[in-house]
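Note that one protein chain is taken out, while the other chains of the complex remain in position.
Entry: chain A
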């Protein structure tokens, strides 16, 4: 019995599940101390998601950027880099998407592809800059990417303040042209036939008209599969992982470590940039908005990647979990007045226990040792 527990505790999946459980317990404690019933709060978070199809769709809409920023962090982790720059790369991706999608008139589908490529390239270069500073000057990527996050935020605000880009007397830039929106049944739902159909089918109209339902999450899942393929089925992916496992051995085996660092950050940046682009094409106002604080998706990506143990496919599910938590957190604030920031505390505690996963190994070893002693 004891040895089984010890073995189980040593598995990565067990450690992560324990971290999540402990996160929920910490959240419950915070709620209880603040005078809210944790049971009621948690069940409300859960039931509110399934209370209406719109809410479920809202969670999926939130999940899309979190999958992509999660992939961004996970990819960088594989080569031993910590990409905290998802926020800035997301913003740069959004800027590129709006600049391309709001200016050029391209045929449908092609326009979305061009927007995504532009965002990937722009945000990729932004990420690669941090990679270059790491490879060339040895400056820790955590500090450079944080600085780049704030620079991107103010760049976004600066662009909106320009007369050719910002819409006068608003907080918005010009929008992406409607034929490049990735919303489900985009043109049809506002056309006369569509409106007539929706009037006859009242169950559909809150979903199609009341939410920003879009194809983004499907693209994000496809990208997750592609990233998984790139990491585990290609030479480049092998090199990335080799650098992550042992830099010196990789160097000795002829892998150009510095080039690999820059390339990895390019792809990581590009992935976060895609999140920004698809958010622009998929959700209102389809334009840049003046930012007072970081959008938050880049930091979400850290939690997503850590909970997934940097598995690209795992990121899909952990992003869904995180998005459900964040959506649920906003409903307890609305309905119970309980601070939604309890979710941030939970996330922090989960990340903390993922960081101290070695604690579970230590406990596991202690159980084993005690068994050996008893056997003696």
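Definition applied: contacts are C-beta pairs under 8 Å (C-beta built on N, C-alpha and C of every residue); 3 or more make two chains touch, one makes a residue touch a chain; residues count from 1.
Operating definition for what follows: contacts and distances are computed from a predicted model.
S.K.: According to its UniProt record, what is the protein name of the omitted chain, chosen from "Protein-disulfide isomerase", "Phosphonates import ATP-binding protein PhnC", "Transglutaminase-like putative cysteine protease" or "Branched-chain amino acid transport system / permease component"?
M.R.: Per the UniProt record, that chain is "Branched-chain amino acid transport system / permease component".
S.K.: Tell me which residue among A:50, A:154 or A:229 touches the hidden chain in the full complex.
M.R.: Final answer for the missing-chain contact: A:154.
S.K.: Would you indicate which residue among A:53, A:194 or A:348 is in contact with the undisplayed chain?
M.R.: Only one of A:53, A:194 or A:348 touches the chain omitted from view, namely A:348.
S.K.: Would you indicate which residue among A:107, A:138 or A:254 is in contact with the undisplayed chain?
M.R.: Of the listed residues, the one touching the omitted chain is A:138.
S.K.: Of the listed residues A:306, A:324 or A:367, which contacts the missing chain in the full complex?
M.R.: Result: among the candidates, A:306 touches the missing chain.
S.K.: Could you pull out which residues of chain A are in touch with the chain that's been left out?
M.R.: That gives, for chain A, the contact residues 30, 34-35, 82, 84, 133, 137-140, 142-144, 146-151, 154-155, 157-158, 161, 292-293, 299, 302-303, 306, 337, 339, 341-345, 347-349, 351-352, 354-359, 362.
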